[in-house]
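One structure, as structure tokens, below. Some questions next.
Missing here: one protein chain of the complex. Every other protein chain is in place.
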Amino acid sequence: MNILYANVVSEIQKLCLKKRTLFLLIISALIPIGTALILSVFQNNVGIIPITKNQFPIFVLSIFTSYFLPLVIAMVTIDLFSGEFGDRNIKIVLLRPISRFKIYTSKILSIGIFIIVNLAIAFIFSCLALILIKGNYQFINGFLKGLVAYGVSIVPMIAIAIAITFIGQFFKSTGSGLTISILIYIAISIISRLSPQFSRITFTSYTDWYQLWIGSSILIGKVISSFIIILSYSMIFFGIGFYLFDKKEL
Amino acid sequence: MKKKYALTGLSIAVGGVMLVTSAFASATGSTGYDTYKSAIKSTLTSKNFTENGTIIVKDNGKEFSNINNTIKENTAKESLSQNTVIKIGGQTKTLETYWQDGKTVSKDSTSNIYSVRTINKNKKFNGNKAEIGKIDSSKLNDGEMLLDALVGNLQNYVTLDSKEDGTKDVAITLTDSQIPAVANAAASILVKNLANNDNEMGREKDFSSLKKDIVGSIPKLESDIRIDNVSLKAEISKDNYITSQVADVSISGKDAEGIVHAITLDLNLNLSQFNNTTPDKVDLTGKQVKSITNKEGFRHGNKDEQDD
Partner (left out) sequence: MEKVLEVKGLTKLYKNNRGINDINFEIYKGDIFGFLGPNGAGKTTTMKIISGLCRADQGEVRIFGFDIVEQFEKAMQNVGCIIETVEAYEYTSAYKNLELVSRFYKDIKKARIDEVLELVGLKDYKNEKVANFSLGMKQRLGLAAAILSKPELVILDEPTNGLDIEGMVDIRNIITQLASEQKITFFISSHLVHEMEITCSRVGIIYNGKLVKMGYVKELLKSYDTLENCFMDQVRKEKSGT
């Protein structure tokens, strides 16, 4: 069995063994249902629908990609790096016949899988929650566009995970690493809001790049330029992050 | 070992080059959003131009209102002429307005009387018009910041097409789920209110009664109101003026009887003759003229006129 694959399985198993992971996944399922409940109350009592049935899964996605998932990703990522260095149980893996490059990569891959599972749960439950909302749900405009939007969101979310992996190298406890990650994320979001120039070259502004995919036509040029920005940040953070990880001494 | 770090270094280097290139590209070549904003600014502050605009509102594909408006404006010379043709249902109404020799003159197609009003420079209305450039620059900045914040990441979706002759096309189309929920909610509330109280809508000169007519003719949407589509397209000249502005907005919803209405609003605006416009003048000799004195400001005077 390939050692990289083996450690991906291992890292995922470790995630699954933690109660917190299950808790986070349950919240992922509850967010669409809660949102749908609020909307249906709104729909029945006020008579307006700020979000149509077709839009609903994508509205849920916007909550996920801009707030909830970055937070969850930060929690899991910081835990897999800072947390394990803090608890020193990173040593269990470091002493096995697996190179640090593969450890680093497999941790990111397993976070990637966690992200995919999280988005899948969010999509499935937002589809289920549609029962609560009145209106029409179309296959292409609703289901298919939703599926595409959730699918392409994996890319910026993994980029966030890689960036947080980089931040995680500077901390030896989950608490401080997480706090700093959140503060950095908030700071970048605020600066992006205030300065469009800054926003354009910051990959966190592309967390909602699924918007580019679900319009009446896909804006290929914008998709490519956004992808290049996301990719270049990922490559830089991956490179520096791995270098720091490889240099670590216990 | 060396290979490992060589790969790491390569990844950082390639990522860095890609990032710097795209950052440079976005810093030098401005984006569609910036181009659009800058053109709007220079067009709004322009003091001399001819504008021809049409707004067509359709309900389920049936045209029920069509407004055509031509404005020739020269703010520096304090002159303006405006000609508006409004079709609602089967009715057509024409409205002429002039700003000449320190007076405003207006006449609609229902009568042959020209209403003449002397502009008092101390009044707010006059001040606004006379100092349009000055006031607008600070207003525009505030507006710009507000716009940036509202638009947020949507600004990334404005496409820019720079043509060889120096003109540019910018466009943005938002459909269905791309439209922010806040905008959708705001539109729903607005449309509902529009249906519920159709008075107090007109604030602009000469339009209050017309607006009433228009609003009155719009089907009253009660539920399931939402924006289906918003699309904006503008052509920008070499001199950074907007020469053509097309906007389409589709809103759908149900009326009290549960009938679905798809209301579309098409705006088509053409601007031309920048710095080269001479507003028309009306020769009042031999015409029926009614002087209006408006001590308490323009709006009040307008109401008096209607009460006649």
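Descriptive notes on the structure:
Note that the chains take the letters A and B in the order they are written out, and that residue 1 is the start of every chain.
Operating definition for what follows: a contact is a pair of C-beta atoms (placed from the backbone, for glycine too) under 8 Å apart; a residue touches a chain by one contact, two chains touch by 3 or more.
Everything numeric here is computed off the predicted structure, so don't read it as measured data.
Interchain touches from the omitted chain, evaluated on the whole complex, reach A. Contact with the omitted chain, checked across A:63, A:98 or A:244, is made by A:98. Only one of A:10, A:35, A:126 or A:232 touches the chain withheld from this view, namely A:10. For subunit A, the residues touching the absent chain in the complete assembly are 1, 3, 6-7, 9-10, 13-14, 17-19, 87-89, 91-100, 247, 249-250.
One rule holds for everything that comes next: only the chains that are shown with their structure count from here on.
Subunit B makes touch with subunit A in their complex at residues 4-5, 8-9, 11-12, 14-19, 22-23, 25-27, 31, 33-34, 148-149, 152-157, 159, 173-179, 181-182, 184-185, 188-189, 192, 222-226, 229. Of all residues in subunit A, only 47-52, 54-55, 58-59, 101, 134-135, 141, 145, 149, 193, 196-197, 199-201, 205-206, 208, 211-212, 214-217, 219, 221-222, 225-226, 228-229, 231-236, 238-240, 242-243, 246 touch subunit B in the complex they form.
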